[in-house]
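Read the structure below first, then the notes.
Every protein chain but one is kept in place in this view of the complex.
All chains are identified by letter, namely A and B, in their written order; residue positions are counted from 1 within each chain.
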């Protein structure tokens, strides 16, 4: 579904992604972990079309895409952002936020689609005409997921979707994402700094360091500690160490 | 007892009435490390801020007892409070980016904060700053002295903040989510550093965080807060034997690398927790 070959992204003189390749089958779920500055979010923004300054090859569904994407691409690929406080327009009601993609793509049955998608992300109909500031962080992230889903995409790019949320809400959102993937046969790429979150949702994990993907490892091998690269081992050790209460 | 809080309540007046954000919190701290853990809106930050009277204008604080270092915070005048803040208690916030002055070199900022409390010449202060930066384990502190805050990493910035807070030899360090903006590797280093310094200097530490397992590694005791109340207070080593359903729920709903769960248990909240 998603093929990336030798992706390079450069900001001025600074190359932040240095030849990353990855391959995600349809219905698959690929996790990218790394520390801040490792280039993991930059990969995602290049994939989504938000950042056009890249070289290499990106193909979605077997079709190569360029730096500029057409409407059909955005029907297929959607993104959920880290900060649910920043990713919703502060002066638009939830209803307006959700109807926007439908209007852009000229889709019909707006009323029904909004009701359906709200039910799907387990939000009560009462939130429909509220403003984002009237909702909790978890509810906002549900709205952001609903917006990404409403135009019925096949690929969801998730940029740290739970790192701004409380742990109890994180669990709810992770469960929701798992359910949605199953129900809609979605393909995920999940970027996170949290190894436990990534390995919970993704059977395959890529570890990034300094703009390179230093290791691609299955979640089972990661759990078992069968790591190849020292950075992966370091991240794993820290995660295991801090995960258990003292 | 360094800090003694009995039945602390913080409320805010809003358009629709008063909103009680902290509802009867009590704890005491000596020269030890207390972790306050809770989700957003649990009142954990407000509790610590109430102790330093760093609350917005419309907040109302009441308590049966609220004392720090023998001073009654509720009765102290603003001058006495200024003497406490910074001098007797250091405050470390989440993001060093917003706490450091962007147009002053790091050396000068640390030196200034030292001079403010200790007096002395500029040269002495700079030497003290270098020494402080060395204590927070910054390699090559003389070079770092000449850097501006934007030229250092988040972890380094947080070390500088800690160095500044240590300058007046405070009795208590309050750290409000000191590492949530940092990478996991840096996070552990900073917390270990704080733990070390606090033990070595015989200070008290209040570590506020949303990360229960993390906090338990660096504190002696943990207070779990929910909706303005302390649900449970337990020693860090016994977290696994937590009794309160909220504490258990918080631990269970975390995804785990070593013990995969097909589905994460969702925390169900019980209104009965807020009774009594």
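Here is the rule we go by: a residue touches a chain if its C-beta (ideal position, glycine included) is under 8 Å from a C-beta of that chain, and two chains touch if they have at least 3 such contacts.
Heads up, the rule we're going with is that contacts and distances are computed from a predicted model.
Name of the non-displayed chain as stated in its UniProt record, restricted to "YceI-like domain-containing protein", "Sulfite dehydrogenase (Cytochrome) subunit SorB", "WD40 repeat domain-containing protein" or "ABC transporter permease": "ABC transporter permease". When the full complex is examined, the chain removed from view is found to touch A.
Set against the missing chain, the residues A:10, A:130, A:181 or A:229 yield one that touches it, A:130.
Within the whole complex, the absent chain has one touching residue among A:15, A:61, A:100 or A:221, and that is A:100.
Although one chain is not drawn, the whole complex shows that of A:88, A:171 or A:196 it is A:88 that touches it. The set of chain A residues touching the chain not shown comprises 48-50, 69-71, 73-75, 77-79, 81-83, 86-93, 95-96, 100-101, 104-105, 126-127, 129-131, 134, 144, 147, 151.
Convention: only the chains that are shown with their structure count from here on.
One simple way to say how far apart two chains are is to compare their mean CA positions; for chain A and chain B this gives 32 Å.
Considering their complex, residues 35-36, 137, 166-172, 174-175, 178, 193-197, 199-200, 219, 222-223, 234-236, 238-246 of chain A touch chain B. By the touch rule above, chain B contacts chain A in their complex via residues 39-40, 154, 183-185, 188, 210-214, 216-217, 236-237, 239-240, 249-251, 253-258, 260-261, 263-267.
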